[in-house]
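One chain of protein is taken out of this complex; the other chains stay put.
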Amino acid sequence: MRFKFPLMALSLEVAMIFLFKLFVQYETDDNILQQTNRTKSTDEFFVLYSLFQDVHVMIFVGFGFLMTFLKKYGFSSVGINLFIAALGLQWGTLIRGILHYHGQTIPIGIISMINADFSTATVLISFGAVLGKISPIQMLIMTIIEITVFVGNEYLVAENFMASDIGASMTIHAFGAYFGLAVAGILYRPGLRRGHKNEESEYHSDLFAMIGTLFLWIFWPSFNSAIADAGEKRYRAIVNTYFSLAASVLTAYAFSSLVEDRGKLNMVHIQNATLAGGVAVGTCADMNIGLYVSMIIGSTAGMVSVFGFKFLTPLFATKLMIQDTCGVHNLHGLPGVIGGLAGIAAVAMGVSDKSTWAMQAAALGSSIGTAVFGGMFTGLILKLPIWEQPPDHNCYDDSVYWEAPGGKNMIIIYEYSSQSQLELEV
Amino acid sequence: MRFKFPLMALSLEVAMIFLFKLFVQYETDDNILQQTNRTKSTDEFFVLYSLFQDVHVMIFVGFGFLMTFLKKYGFSSVGINLFIAALGLQWGTLIRGILHYHGQTIPIGIISMINADFSTATVLISFGAVLGKISPIQMLIMTIIEITVFVGNEYLVAENFMASDIGASMTIHAFGAYFGLAVAGILYRPGLRRGHKNEESEYHSDLFAMIGTLFLWIFWPSFNSAIADAGEKRYRAIVNTYFSLAASVLTAYAFSSLVEDRGKLNMVHIQNATLAGGVAVGTCADMNIGLYVSMIIGSTAGMVSVFGFKFLTPLFATKLMIQDTCGVHNLHGLPGVIGGLAGIAAVAMGVSDKSTWAMQAAALGSSIGTAVFGGMFTGLILKLPIWEQPPDHNCYDDSVYWEAPGGKNMIIIYEYSSQSQLELEV
Partner (left out) sequence: MRFKFPLMALSLEVAMIFLFKLFVQYETDDNILQQTNRTKSTDEFFVLYSLFQDVHVMIFVGFGFLMTFLKKYGFSSVGINLFIAALGLQWGTLIRGILHYHGQTIPIGIISMINADFSTATVLISFGAVLGKISPIQMLIMTIIEITVFVGNEYLVAENFMASDIGASMTIHAFGAYFGLAVAGILYRPGLRRGHKNEESEYHSDLFAMIGTLFLWIFWPSFNSAIADAGEKRYRAIVNTYFSLAASVLTAYAFSSLVEDRGKLNMVHIQNATLAGGVAVGTCADMNIGLYVSMIIGSTAGMVSVFGFKFLTPLFATKLMIQDTCGVHNLHGLPGVIGGLAGIAAVAMGVSDKSTWAMQAAALGSSIGTAVFGGMFTGLILKLPIWEQPPDHNCYDDSVYWEAPGGKNMIIIYEYSSQSQLELEV
């Protein structure tokens, strides 16, 4: 049983190396021409490389640390996040390339790298819904399936519906959230319906999570603009996202204080709902919607996200039997749907003529639909009793999968001034 | 009373959206021409976007984490920092735009975004002086007033005095510090004259603060060069700042060890005085002063900053009745003044012919003067007993404004090896 995870990981890496040998090559002057409307200028490469690095920080530091809020699950949050993303970016490169180049050789440019990072984002969002309740092997399997489904839906949305979704409110955020919720629903644990003693934060774990929040917040304009057309559209994607995020911070703080006892702020809201503006403005980000409209979208998303955490997540757990550990429905699901709806409205009002409102609606429906079915299918596979899923009492606990630091079995009482400590063996 | 903060935040956001609808629009080829000596090249946009993102990290991660050194005030430090900055960048965009475009429509380009971030920096500096002693509502009010005064002084310095201050030693750092000190002076708490048991760091809070220090240190060359003229000047702003910062690290370590008992290093000095070189070289950063002169400025600032922490801050608290929580006088005040004086000297010696030494001196005087009067005025408003200012015994304590993590009332004794814990209800 202890060999399953390493052997699957090794087999996958070996397979990946073979597939890369067969299908992947460097971008060269020849094969660059196959790619749509891009000139291969070094300048363009490095403008995009800079945006890629911003996205890269979001994926590995942003998502990774955002999930460290659980007091005993920080190693898994940041560690499995790294594993998933490193696996996912290789698989995403391949599967996306094979689909887009119809089985011909896939040239790897900076756009492929950005898209590879994007494809991992969906899995990392879904990871948030099942955080603490599934094993590394289950995450590995989910990564492979989810990225495959994601690439299919994204192709449908972009190539068939020709829909606008530049910041991927629908294809990444809503998709990732509903996929994760579907998996969490299938893997529902009745034993945890009254919660779990490890499913809470502590003072410093909440501060670690803020590292994630802040890097996500800061670089979100790069996320929403990285694959936008150079010029006006990329510029608008940046400024719309900048102001939408700022607006969602104000409403997230305001409503967090309004819904909590005695007007206090709740760290969960601050860590998550402040980012809802980045998600929700995604679909329209490169459109000429007006800066104040971005701010309306952002404020709405910040507010809705807080309400989601306060009222929907408990309801999901009790009534719908979906345990959403990080509340991804409130950060990615609802704001993603808001983004999709805003996109439909914007196209209907003629702000963009790239697609029709019906096509936008089809894209939203397709993203949610494939996510739910893909997630249920994945959940059923993960439910097979061979994937080392942790029992209820070991949930949200790193020590199941990680060597504990230290190694001695003792109580430590720390003296701050001398930085020495009392140690009581137990 | 619990509704004041959320309702003020919401009203401000609604007002901001209306004002953006009225006054703000995207930068287009037409309105770009109204802006001074800039061509709208995409390349230039993305060179500046990259510098903007560096500054953005400084504002949200740098300032935010730098203030997490207090053992029980990390949520507020990093959380209120985010709130202030998100509010301030919207207000700064508006108020600066209205002043610079004389009430006409304000085009938002990358330079506006950098300046919006800059305007929040002043408030975040002042926040350091009053950290732990004022409420979120008070910070909200201070943000609105301080940015307004800042924009006025900056306009005076740049447009009337035509003074050089590319890295804003005077207009941001000295201004922010003396504004904050003036507020702290008005809000003096006699009850805390012997300190407060929460006003200290602990081991991990000091490490969190180093995240802030390092990102500030790393990206300071971008801060000082972001709005410099392209070419030689921007290049010089980068390299002067790089070497000034390096020099201030050496003197900060040396003098920290010299002034402390038994030659030990003090974390407060390392977290702050190592940055003094970035502040002090600001005014001259783009001038042809010679790299060794940058290093002299940096070394001096590192030394002066340590002396300030060791001797001035305690004196301020006891004699001047100004309680400066983070010691912003030592990181931003004194080094800002050194920067202003270096600027006067440099201009007097003919290194720059952009302004005269008298105009530089006027800029320094104006920055300190408006800061002190603006800060006193703000302090008087904040002193009104309606803003939920925390009582002395609740200072430096997150639990006044934040839901505590966990929620159960118990002593937790942690066993490291098993990562389980003893819990004693109390």
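Just so it is clear, A and B label the chains in written order, and each chain counts residues from 1 on its own.
Convention: a residue touches a chain if its C-beta (ideal position, glycine included) is under 8 Å from a C-beta of that chain, and two chains touch if they have at least 3 such contacts.
Since we're looking at a predicted model, the values are computed, not measured.
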item	value
Option touching the unshown chain, where B:R2, B:H204 or B:K354 are the choices	B:H204
From B:N115, B:Q138, B:N224 or B:T251, residue that would touch the chain that is not displayed	B:T251
Footprint left on chain B by the chain that the document does not show	43, 47, 50, 54, 71-72, 200-207, 210-211, 214-215, 217-219, 222, 230-231, 234-236, 238-239, 242-243, 245-247, 249-251, 253-255, 257-258, 260-267, 270, 274, 288, 290-292, 295-296, 299, 397-399, 404-413, 416, 419, 426
Where the unshown chain meets chain A, residue by residue	1-3, 5-7, 9-10, 12-13, 16-18, 20-21, 24-27, 42-43, 45-46, 49-50, 53, 56-57, 60-61, 64-65, 68, 74-75, 78-79, 82-83, 86-87, 89-90, 108, 113, 136, 202-204, 208, 211, 401-403, 405-407, 413-419, 422
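The definition used in the following text is that only the chains that are shown with their structure count from here on.
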item	value
Inter-centroid spacing, chain B versus chain A (mean Cα positions, whole Å)	32
